[in-house]
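One protein chain is absent from this view; the other protein chains keep their places.
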Amino acid sequence: MYESVPGVIETREAHGETTLVVDPARLIEACLHLRDRLDFNFLSDLSSVDYLGWGEEPVAGYWGNATGRDLNAPGTAALPRTPDPKPKRFAVNYHLLRVAPGAGDARRVRVQIWLDDGEAAPSVIQVWPTADWHEREVWDMMGIPFEGHPNLVRILMEDDWEGHPLRKDYPIGGEPVRFSDEV
Amino acid sequence: MAISAPRIYEGTRIPSPVPTIIEVPEELRRSADILEINFGPNHPSMHGVLRLVLQLDGETVVGLKAIIGYLHTGFEKSMEQKTWWKAIPYAPRMDYVSFQANELAFVMAIEKLLGIDVPPKAIWMRTLLAELNRVHSHLVWLGTSALELGAISPFWYAFRERDRVLDLFELVAGARMHTRYFQVGGLAEDIPRGFFPQCREFCEVMPKAVDEYEAMLTENPIWQARTKGVGLLSAADAIALGQSGPVARGSGIDWDLRKAEPYLAYPDVDFDVPVRENGDVYDRYKVHMDEMRESVRIVEQTLEGMPPGPWIADDRKVVLPPREELHTSMESLIHHFKIVTEGFTVPEGEVYVAVESPRGEFGCYLCSDGGPRPWRVRFRAPSFVALQATATCMGQALVADMVAVVGSLDTVMGEVDR
Partner (left out) sequence: MNSKPLREYGLKSERVLWKGKGPGVFEQEVAALEERLMLTTLERAVAWAQSKSMWPDTFGLACCAIEMMSIVSSRYDIARFGMEAFRASPRQADLLIVSGRVVHKMAEPLRQIYDQMLEPKWVIAMGACASSGGMFNNYTTLQGVDKIVPVDVHVPGCPPRPEALMEGIVRLHEKVQAGVPPAYEIRGVAE
């Protein structure tokens, strides 16, 4: 069903959800196609993930066998398995929804683009105006700039805050108290 | 777009270039005497810490800009530091008025990644509590919104019933707010015995109470003058701005996640979704009132249909074993130890779960690295999106109308700022 969407590099299905990995340069084309041809008129969510440190031993991963850890099969343990590496550092996810009253089936899709540190993403504010504050939040929290956004300033932190808090190399901060460094 | 709703106004009223800021036109700035005032972050209308910078021409609002972030507590980053179990108490404190909807979304997302099956009793109880929470949220909304517009009496009436709902929560979970009753796999504990009779009593009292609130407000000429025709939002603009929940349903969009993407026990209960056509503050108010009645209907049905059985899943790698077993079974002891110290691990993956919170679509996007801690938790807060619609709903409204509009969007700043 998503073969006609321009710019799709990869399609993944997991847990009943479809993820379309799109080339960032063709994102707006893809979004316009999804909105106009496939009726995804509602942008639910625009969020970003920082994968710095993904796949390094102390940061991520779990003990399991080569194919993974089976929750219901006791004794499947003993091998460290770190997750497969990701293509770039940042992923920006666009969760789209088709709001069609009376149709009875809600259809959702996730559009995902991959970016390196400093790379800008095109702004989809012309496609769905609701992206305005979402993109400002991604800029504020993760430091991903959006080209074409008319008002890209900080939204949650103070205007003169330095750093992008949700990045993995930004410390959690706070005051040291007893048991601070334990989970 | 496949929306068929009557036209409230022609074209779009979304401002440009920035959809969320109303700019004062240049000629007006030169010809009129524009007063710039600051509304918030501490102000008497009880929205919490919202700051609006207004440009006024007399009493008309000709420029509006919202500044948020005064309650940004760093939920998402804090949850990344904690194990899955310990991260659950963070969730209800975002939308602190409908707390269980937040917990529900987070716990459902973890369960989706785990692939764990929740027993029917837990599913039905979660439905019941989610609907009670909807009643609670609408009562707080009613009390505070009416208070802002000068209708002081409904506040006391609404809070009287609100205390009854909180009594029910306290009976079930031990705490009035932020109950932390939803556990990965089901409920944290079994349902205590006195709950069902008390809940039934509540269901008898509540519809009469909603009648009382309506008697005070619905036909009241002052209320109607303050709310009818104010804050218009067309269906197309609402979809473009990502509105859901009562704001969308007040504009004629028949969209409710409980019907469109059913989850929990909603397919098995019978309820209607109120939709109104005029897209003004009055219609959003009516949607809230009708939703309260429908929620009580759902609660009655879940009381009747509550299946017996276990209240949490049986998967010992995720769920703590019963305490009696710890005395006799070595495996139980080891599982208990692993779950409490390291925490259970959730397989690698990403998932997005949305529930119909009283404010709209509350979504939780979860990314797991396969370890005992979340890699990324993102909450799609409906109030964050609803606040973006302030500029569109305003039109050329007066300051007093602005209070009504912001109130009707039903924003909770905890989830706006997270």
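Here the chain labels run A and B in written order, and each chain numbers its own residues starting at 1.
Here, a contact is a pair of C-beta atoms (placed from the backbone, for glycine too) under 8 Å apart; a residue touches a chain by one contact, two chains touch by 3 or more.
Keep in mind the model is a prediction, meaning the values are calculated, not measured.
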- Query: If the full complex is used, which shown chains touch the chain that is missing here?
  - Reply: A, B
- Item | Absent-chain contact - pick from B:P89, B:P262, B:G305 or B:P321 | B:P89
- Taking the full complex into account, find the residue in B:K121, B:R134, B:R162 or B:R226 that is in contact with the omitted chain. B:R162
- Residue among B:R13, B:R29 or B:R176 touching the omitted chain: B:R176
- What chain B residues would touch the chain not displayed? 41-44, 46, 48-49, 69-74, 77-78, 89-90, 93, 96-97, 99, 140, 143-144, 155-156, 159-160, 162-163, 166, 176-178, 413-414, 417
- Query: Residues on chain A that touch the omitted chain in the whole complex?
  - Reply: 157-158, 165, 170-175, 177, 180
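Convention: only the chains that are shown with their structure count from here on.
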- Query: Centre to centre, by mean C-alpha position, how many angstrom separate chain A and chain B?
  - Reply: 23
- Message: Touching residues of chain B toward chain A in the complex: what are they?
- Response: 1-4, 14, 17-21, 68-69, 72, 74, 76-78, 81-83, 86, 112-116, 239-242, 244, 253-255, 257, 260-261, 315, 317-318, 331, 343, 345, 347-352, 354, 361, 363, 365, 367, 369-373, 375-376, 378, 380, 384-385, 387-388, 417-418
- Partner chain B, residues of chain A touching it in the complex: 14-15, 17, 19, 39, 41-45, 47, 49-50, 54, 59-62, 64, 68-69, 71-72, 74, 81, 83, 93, 95, 97, 99-106, 108, 110, 125, 128-130, 132-134, 137, 141, 150-151, 154-158, 165-166, 170, 172, 183
